[in-house]
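With one protein chain withheld, the remaining protein chains of the complex are depicted in position.
In order of appearance the chains are A and B, and numbering begins at 1 in each one.
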Amino acid sequence: MKSFWLLSLRNLGRNRKRNFATGSAIALGFAGILMLAAYQYRAVNYARVYTVYVVHTGHLAIFAPGGLEKFAYEPLQHSLSADDQAALVRVLKEEPEVERFEPQIRGQGLIGNGCASFPFIAQGYDPAADKALREHPQVRQWMPHFSYLLRGRGIWEFEENMGAILLSQGLALTLGKTKLHDEVAPDSEIRLPDCTQGKAQAALDANVQLMAGAWAGNVSAVDGEVVGLFTTGFQESDNSGIVTSVSHLQKLFGTDRVTQFAVWLKNPEKITEVSARIEANLSSQGKTFDVLRWDDAKLSPYYSGTAGFLRTLLIAGSLVLATIVTLSVLNSSTMTILERSQEIGMYRSMGFRRAHLRHLYVQESLWLSLLSLFTGAILGLLAIQGVNALKILYHPPGVAGGLYLFLVLPWAPAIASAALILLLVSLATYFAVSSRLRPSPADLLGGTLR
Amino acid sequence: MRKSLLARLAFASLRQNWRHSLATMLAILGGFSAVSLFDGFILALREYQEEHYINKGMVGHVLISKKGTAEHQFEDPWLYSLSKAEQEKISVLLHADKRVKVFMRHLVMSGLVSNGRTSALFMGSGIDEDEGLKIRGEKWAWNTIAGRPLKESEDGLMLGIGLAQRLGCQFSAQIRQNKDGSYVPGESPLQCPAKEFQLSVTTEHSQVNAVSIPPLGVADFQIREFNDKVLAMPLATAQRLLDTDRISRYSVLLEHESQISAFKQDFSEKAQAAGLDLETLAWIDHPLAAMSKGGGEILKVFRGLFLTVVAVIAAMSVANSMMKSINERIREIGTLRSFGFRKGDIIWLFSLEGLFLGLFSCLGGILVSALLAFVLRNLGLTFNAGVLSTPLPLNFSFAFRIWFGTAAGLSLITFCTAWLVSRRAAGMVIADALRHTA
Partner (left out) sequence: MITMLALLFSIPSFAAMPAKTPAPAPAELLTTSDRARGAAQKLEGLSWTSEVESEEGGNHTKIIYGVKILRTDALAEVKDPPRQKGEVVLFNDRTLWFFKPGLKKPVNISPRQKLIGQAANGDIASTQYARDYEATSAGEDKVQGKDCWKLELKAKAKNVTYDRIRYWVSKKDQVAVKAEFLTLSGEPFKSAEFQYNNSIKIGGGTYPFVSKMTIRDAVNASNVTTINYKDPREETHSSAIFNVNRLMR
């Protein structure tokens, strides 16, 4: 059998042009699949990292029962109490698979510059978690060009009691808050602006007031210091979004409760078991919460929609490419066999059985495929590098300023598709050869069968 | 040598050797069909979006509003609304433009809606329902999934699905749809906890106003977030609620989508001459449509990658098959040469054969695509896309223009490939060619 492998390898050299053309089809088809896969892999991972880390969803989001839907209307009834939080902290600290967790608070109100006030929607984060997430290896890997802040510094860089706030860029324009904390003289006095002078007065300092209905029903307000500007990529939130610390919003809403807990895992693949364990440990403490996975359509509709759609596209695209490659191989194998009918007749008359010949030709195809796949892999990688170097800008939904078309190859699907191609090519050759092995050696030798 | 003779010869030779080219043709056909089907899918998606924004969503082709609306509306919506006098001038201009099929007015607002027990924040829109009906067209005349559509002369609310649920309305989740996705007309049960919902708002003059309006229908406003807070009502109701005669914007439906940019330009000039300070926006540039625009770009990237690979594989398959064909027919080449065919003629002959090979494969591909598109669109499959509230129908359009364009492109590639591979054989000395054994 070993000699068959060598023989088939040598046979490859016999019709270089045809093998080159066939090999090119395989190589290019494979390179195409690699590029599609690289695009899908990158896009889905971008969406994943954006969802899990950038917008602080976490791998698991834990709400008071019904909190996801009802918190906005009845915050007091559908939030996590101090006691709930203590139980959560105990359970989460004990869980070895938890990388990090964060209490979060959401809410809305009016933000004022001393002259006028506008509605805001606030996200309260733990500053340390915010910092860690911006610098998370996953964010660095998948969103290397992502810059969280358009200007300024993150809330973690400032003392907790200063009330550091990040404003969405549209809201900053509306408020006339063009100066950030770092750009205002540290000892400058904060005065009530002369509101007849327009927005220029608002830019004298970086101080704003947040006012909201506290959860207990009274009115409350806190100072804020604008330390940075960000953009969300979505028009609505770009005109009203603010980010600040959990403690700052708790002060504003006059509560020690929080909206939800976000939990990040060391190994997200263990999410099902970790989630079950956390729920079990919580219930042993007498607590029942809603534990949602990050890819739950209710929690992350944008991710679940995008990822599902891209996956479908990739599978459909790869199948079609594989089919074209197979047809192309079937084509060239048929031609090869046709040309070599006399040779087959000779082998047969020498006592080779049909199975031997099938082996010989399938092995030939395998050699060709392996070489082509190798070439295709190199081509694909080069193409990926090329596309990445071109810095093509495109505009996926919700990404401010667009995104560079940047491809990253996933190895497992690449190897799987290579295996699939090998299988298809072998099958194609097998069938092409089988149909030509039926005639008698004499007919084949006569060379009349074409 | 006359090209028509060469073409006839090439065609005859292809017909004679069709068996040899079959796999090549299948490969091209398969690849072409796949790309074409994908194009059909993209087109269907685009048509779907166009239809749902322009027609069903009553966005129209062009939006007209006060200058600065897009950027500053957030600060003070009233500052960026259109007065009665401005509306009159705009209406005159729109009536005078032959390209304008129909136009309608929108007045947007926000406030609180209550059923007596539960309240919810809403984003509302008052619309010229009669004109809206014309923009929606026959297909979307019935635009509610429960209850019934609005009527211009009658107070009534059309609520987003989520908002209706929050306010305790009961209706069947089963939407009665026609094959083309439109709703089966006919009132379906809608039971809300109150006969009328009270809407309270702050008027243009900062007075408080509230109007009780019966909920008439439930509609799918497409984006999940919207469905939780959007409602619509006739413009007269909205203006009474807000105690104003102002409106937020116009939606203009043109005779044809291709007129958008010319219309925008002309209208802006005329409006300026009439002393109006307006901004015009093509529907695709509206923030509402921005999401689908981004989605479309992703699809185009995919399609580009895909087409490139298919084109190269087609070229290689043709090269493969032509090389074999030429190799087998070197004696024939010799014979032809001895008849007086020049080298260029031979190259033309094979190139035309390559062209026909590509062309027939692609034509076959168009047939296959059309057939597959027809079958697939009738299977009633759906898929989820991003933030949309309901799964999109998996639909494929007959993108004949694009298909024929791609077919022409691919055939040109196969032509060039054949031209490249036939050059050497054509250049052989006649005697050598005649002696050649395959």
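A few notes on this one:
Quick note on the criterion: a residue touches a chain if its C-beta (ideal position, glycine included) is under 8 Å from a C-beta of that chain, and two chains touch if they have at least 3 such contacts.
Fair warning: this is a prediction, and the values are worked out from it, not measured in the lab.
The missing chain, though absent from the display, is touched by one residue of B:200, B:268 or B:308; that residue is B:200. Among A:212, A:278, A:403 or A:445, only A:212 touches the chain that is left out of the view. Within chain B, the residues in touch with the undisplayed chain are 111-112, 114, 116-117, 119, 121, 198, 200, 202-203, 205-212, 240-241, 243. The chain not displayed touches chain A at residues 74, 76-77, 110, 112-117, 119, 190-192, 207, 209, 211-214, 216-223, 254.
Assume only the chains that are shown with their structure count from here on.
Measuring from the averaged C-alpha position of chain A to that of chain B gives a distance of 26 Å. Chain B meets chain A in the complex at residues 20, 22-24, 26-27, 30-31, 34, 38, 74-75, 120, 224, 287, 290-295, 297-299, 301-302, 305-306, 308-310, 312-313, 316-317, 319-321, 323-324, 383-388, 438. Residue ranges of chain A in contact with chain B, taken from their complex: 17-18, 21-22, 24-25, 28-29, 31-32, 35-36, 39, 43, 73, 118, 170, 174, 235-236, 239-240, 297, 301-302, 304-306, 308-310, 312-313, 317, 320-321, 323-325, 327-328, 330-332, 334-335, 338-339, 392, 394-399, 405.
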